[in-house]
Structure formats: structure tokens, C-alpha cells
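All protein chains but one are shown at their positions in the complex.
Labels run A and B following the written order; every chain starts at residue 1.
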Amino acid sequence: MQHLPKSLGFRMPAEASPLGFRQSPAKVLLEVDGLTRRFVAGEGPAVDRVSFTLGEGELMALLGPSGCGKTTTLRMIGGLELPDSGRVLLRGKDITRLPVEKRGIGIVFQDYALFPHLSVRDNVRFGLRRIPRADAAARAEEMLALVGLQGLGDRKPHQLSGGQQQRVALARTLAVSPPLVLLDEPFSNLDAAMRVETRQEVRRLLKRTGSAGILVTHDQEEALALADRIAVMEKGRVLQIGTPDEIYRNPATRFVAAFIGRSNILPGRANGMDAETAFGRLPLSRAANGTVALAVRPEQIMIEPDPDGPAAVVGREFRGHDQLYWVQEGERCLLVISGPGQGQGAGLPIAIGDRVRLRICDCVTPVD
Amino acid sequence: MRFFRTTALALAALAATPVTAQHLTLYSGRGETLVAPIIEAFTAETGIDVRVRYGGTAELAILLQEEGDRSPADLFWAQDAAALGAVAGMFMPLPEATLEKVPAAYRDTEGRWIATSGRGRVLAYSTERMSEEEMPATLAELTDPRFRGRLALAPTNGSFLAHVAALRVVEGDEAALEWLRGIRANRPVMVSNNTAMIQAIGDGEADLGVTNNYYLVRFQTAAPDFPVNQRLFPTEGDIGNLLLVAGMGVLTTSDQSAEAVAFIDFLLSDEGQAFFGGDVGEFPVTGAEVPERLDEISLDEVVRMAPEVDLNTISDLEGTLALVREAGLL
Partner (left out) sequence: MALAEIRAILPGRRMPAARVLFSAIGLGIGALMLLPLYYLLLRAFQADFATVWQLLTRPRTGQMLLNTAALTAGVLALCTVIALPLAWLVSRTDLPGRRVVNFLAVLPLAVPGYVMAFALIGLSGNFGFLNQVFGVTLPRPQGWWGATLALSLYCFPYLYLNLRAAFAGLDQSLEESARALGCTPREVFTRVTLPHLMPALMAGWLVIGLYTIGDFGAVALMRFEVFSYVIYLQYSAAFDRLYAAWLALILIVIALTVVWWESRLRQGVRYARTGSGSGAGPRRVRLGPVGRALGWGFAGLVVLASLGLPVAVLTFWMSLAPIGPILPALVTSFGQSLSVAVPSAALAAAMALPVAVLAVRYPSPLSTLINRLAFVGYAVPALAFALAFVFFSLQGARWLYQTHLLLVTVYALAFLALALGPIRSALYLARPSLEDSARALGHGPLSTFWRVTLPTIRPGVVAGSVLVFVIAMKELPIAFLLAPTGFRPLAITMFSRTSEGMLVEAAPYAAAIIAFSALFVGFVLRHDRKAEG
């Protein structure tokens, strides 16, 4: 993996992207600057010069495969881990070496970390020790109501379901009104149905309380659904930061292209804003020159039945509202999605073994 | 968390141990049940309070050695002369008037400790499995093959070691080693102490053994039909009939030596001696009258049958231990 030019992957302001639909936040809440952490001397760093900024109330996802350093980055922001170098600034104040408890940053753990010896109510009140008792009690009830758990305050954590425990953990964290909440794989202990429901709930709660959030996840679907912006990480480095839309449509690297959604990689010769490929001359989403690899999303490829076509369908997966095809063209196997407006819509179901013709009708992204 | 708070308070309270008025501090290797009444009697008579640290004689002797000249003790009361010998250097010489109360054999040659009561070594035997003809006439006879597998022996017991030490003094190391080897050849049943020995004879594991005279009394009190009895070796002056003592000394570091000596004098008074001769089942060392007692062995008989061994001469513990080890009994 080649290292990216700094201007591309780091601190790329949202407004720099022509496709960014969200404006840059008015106020910067958190600044992460060159965070580096090495666990084993002689090996590569687990986190390597990670930098980004987060706006007030913004929700960001750190996305990457396991071992990419996203959790370590989160722990360094939270103060559970100290960086070898780099800085963390919260509202302009350097908090890099500040102990966890002095940062005022909320953390929701993968296992929720509910205190088993305390009732649900006392769990929620746990962080409210600097305010008067009565106020703390009222605040706890308010938070329980906010997460829809009114009346369950006297239960012990183990008497709740996984989803309820998750919400207690969130209520406990939000009770102290932290400017920033860190969420470490918060949905991984929930079943699939609960996960979809809960993540919207979490987004709603964070937006409602005005807390910014950083979510660590390896699930791209979760990141796309929840975050305002996504930072994709691999091997300790941030590869790309952008809105979900940006990242999906305009992946910076082959890795990002493959990790977010599915991508076909085509070789081509670029010359400025377009490139020569096996599918003819295609427009590029950003300028490039020379031999390039081009990422093409499966839905960017049109498939048409053609008995004389150069390609053949070798696999098919029915996905409800659309179809997924594996198409062999020469030495290449391409992934193609045909939506309702395509192929099937034309009333021509394509079967395995059928000859087809492929066309690309959108701009493609040079990666590498 | 109440548990922690309570104990924290308790700990704080413990830090302040109250200091009390003048009293004698006695390290007693003798058991509370035996000696508490006589100590109370002393306090009642003299008004002197006695604080007692009860413990094993050996542990207390070692404690005194460790404490050295910083010892808080005024008096040490030991089960046996050997322990007294081990710490004799820490005792002050007792007044002549006190020393004269017992025969020279029952006190330190330099007058640093003195016997308070005597206990005879006796032959305990099974009333069920020992016939009159079989009885050994002397201690030496215990090595006879007819006792193979029938003897009980407590080789770690202080009284046994004292007995071996006396044997060395009277017969010499060679003969003592010979005797120990003979006992070893008879494959004795090894027991941990005198109580266990009597128990073993009662249980039928062994038929006879040499022990101190006062243990059997306890068993007979508990069960009158206990199938064990005891007697002296019928040979006058035989080493088997050795008379041992429990005794006491006053620490040089004591700042109340007058009171401490008064305590010893009280024990050696007729009242004190009667106490040991009676309930406790021991013998007086002052020649005082002995009240009626449970076992049939009289003091006169014990004194008549006992060998003459100066207890001062049997303090070589290391040598005795080495000999017992060499014979393979330890």
C-alpha cells in the first residue's frame, strides 16, 4: 500500500469535496494531531500519525478491519492509552496527557461495562457526583426516560436484555452531558435486527443531546448509516476521511474501494480528467495521469443481454430489489448489479451462461 | 463496605494498648489448667498480680534467647530442666534461703534455677497384654528381643531426651548408644508425645513404654477401666526410675526480682508443694507431705528407687540429640 499524499487523506475539509453534502462544522471540537503509538518495539506502530478534526455535535466513524488501530486511536482520545507522540486537543485545550477522569469525554464500551453491583439507576447516577443528590436523581430519571427505560431503575444490569443494557450504558454516559462520546463497537453484542434499530436510536440521542461522537466499527454498513463523516483506517493509518457519500463514490485507495461496498478494479491509462480502458474512454472523478487502477462500483456497470456479447454470466445472486451478476469478460471477472431499471426492467431476465455486453456509463475513480 | 469501615476502626483502637500497673510477668511452659490455681492463690496471699504468657516450653525458651536482655519477663517456668539449662545464662542467682529448700540435685549448681515439682519416669504397660513374668527389671532390659514390636517410644519428647542424657552421664556415651540401638532393633512404635504413648498402649498398638508418671492419671480420670497401668522398675537405683523436674528461674533483667523470688518461695511452700503432689499428680521436691493420690506410686517409693543423677549434668542437648540420631531413632 502506497502512502497517500497528505493533502488527500488528512484533514480533507468536507467542503473541498464537490460531492460533500454537509458543510464544514462551524466550530472545531476535537483536534487529533499526529497520534502515534507503538506497542512492540521493532514492529510497525499500531497507530501511525493519525490526524483529524471533529466539529461540535458531529458524528464520526473510525472504520477499518480488526487490528487497524482504530480502537487504540479511540483509547488515546479517551485517555485510556497514552500516545508515543502526537496531540489531542479538546476545544483548543491540549488534553494529551490529561487523566481520563479529567477529560469529560464519555465512553461507551463494547461490553457496556455496566457496574454489576449497582442498580440501573445508580449506574446512571455514577458520573453525577459533583452535583447535588436531588438533582442527580432527577437527572438520572430524565436520562432513563430519554432512553425509554423509565421504571426499570431498580433493576440490576443482568436483569435487562442486551439492547436495554446498551441503552443504560448510553444514558449513563450522556447523563454528564459530555461534549464528546466515544463508542467502541457498541452494537457488536446485539443481534442483527436490534442493531439496525439501536443505531438509529443512538444517532437520534446524540443529535438530541448535542454531543459529538466517535464510533469505532469494522462494519461499513454501520458507519455509512450512522456517521456524518467516516475515517477509514488500515494498518494504523487513516486512508481517507469524508462523508459516507464521498467515501463510497470517490474512494481514495484500492483498499477503501474494496472495504466500503464492492468494487471492480480496471486497469487504464489516464490523461487528465479521463482514461482509456477496455470499456472505452471514461471520465474520471479526479484528475490522474499514466497507468492507473480504476475503481468501478457494480451499479456503475450496465449489463445487456447480447448473444454476440464479449462476456458471459458465470454467477447470479437474487437480492430482492436487484440482481447481482458475476460476469466473465476475457480474463477479468466483474461484479455487476442490475437494478429494477436495468436488464430485468427491460423484461429480459439473464441466466447463467448467457452472453452479455457490459457498458460503463459514469465517471470512475482512479485508485492507487 | 461496612466490613472495611468496622475493621479500620478496630485496627485504630488496637494501636492503643493500655499500660497497666506493676505486675510480675511469667512465661509459663506449664499448662494453664495445672498452674492457674496456684498462681491465683499467690496473688490472693501477696496481692502481687501475675501476668502469664502460656506457651510451649521450647517456644518460650527460644523466645527468651531471642529477647536477650530486652526480655519483659520476670520469671520462666519450664516443663524440664533442659529448657532451664538452655537459658540459665539469663537467670540471676537465687537467694540461698530459697535454694536450700530443695536437694542439690534438683537445682542448678550455680543456683540460677530451681525445681518446683518432680515427675518420675515410670513404666506404663498394658494390663491386658503384659504378664508379671514379662515385666522388665531394668531400663536396659527393654532392648530384650521379647519386646520386639511391643515398645512405644516418643523420641522427640523432652523427658525422653533428658532420660537419654542421664543414661549418658551414668553409663557413658558408648553404653547409651548401645542401648538406643537395642531399642531401635526392637522396632518400637514411634509416637509424638507421652499422651499418644498411653493412647497407643491403650489401643493395643504397643504393650509398654517409659513415660512420666502423671499422664496416666488423666486417662484414668476419663475412663476408670482404662487398660493401662504404670509402675517403677523393680531394681533400686535403676536409671529407668529417673526423677525429673519442672522448674523456674528469675531473669536478670527483671526489675522485680524480690517479688519473683517470693513467687518461687510460695511454690516451694508446703501449700504449693501439696498442690503439685495432689491434683496435678506430680511429686514435691521439698520433701513436703503428699496428700492422697490416684496412682499407687508413693513419693517414698519413688525417692527410694530413683537413681542419683544430678540434673545439672544432663544439659548437653546437642550431644544427646546427635546420639539419638546416630542410633537412627530420629
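Here is the rule we go by: contacts are C-beta pairs under 8 Å (C-beta built on N, C-alpha and C of every residue); 3 or more make two chains touch, one makes a residue touch a chain.
Keep in mind that what you see is a predicted model, and the values were worked out from it rather than measured.
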Among B:Gly120, B:Pro136 or B:Gly202, the residue in touch with the chain that has been omitted: B:Gly202
Hidden partner chain, touching residue among A:Tyr112, A:Phe255 or A:Tyr325: A:Tyr112
Chain A residues touching the omitted chain (full complex): 39-40, 46, 66-67, 71-72, 75, 78-82, 99-107, 109-118, 126-127, 129-130, 156-158, 165, 172-173, 176, 182, 189
Chain B, residues in touch with the chain not shown (by the definition above): 1, 3-4, 7-8, 10-11, 14-15, 17, 25, 29-34, 51-56, 58-63, 65-68, 70, 72, 82-83, 86-87, 156, 158, 161, 189-196, 198-200, 202-205, 214-215, 218, 221-223, 226-227, 317-318, 321, 325, 328, 330
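Please note the rule applied: only the chains that are shown with their structure count from here on.
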Cα-centroid distance, chain A relative to chain B, in whole angstrom: 86
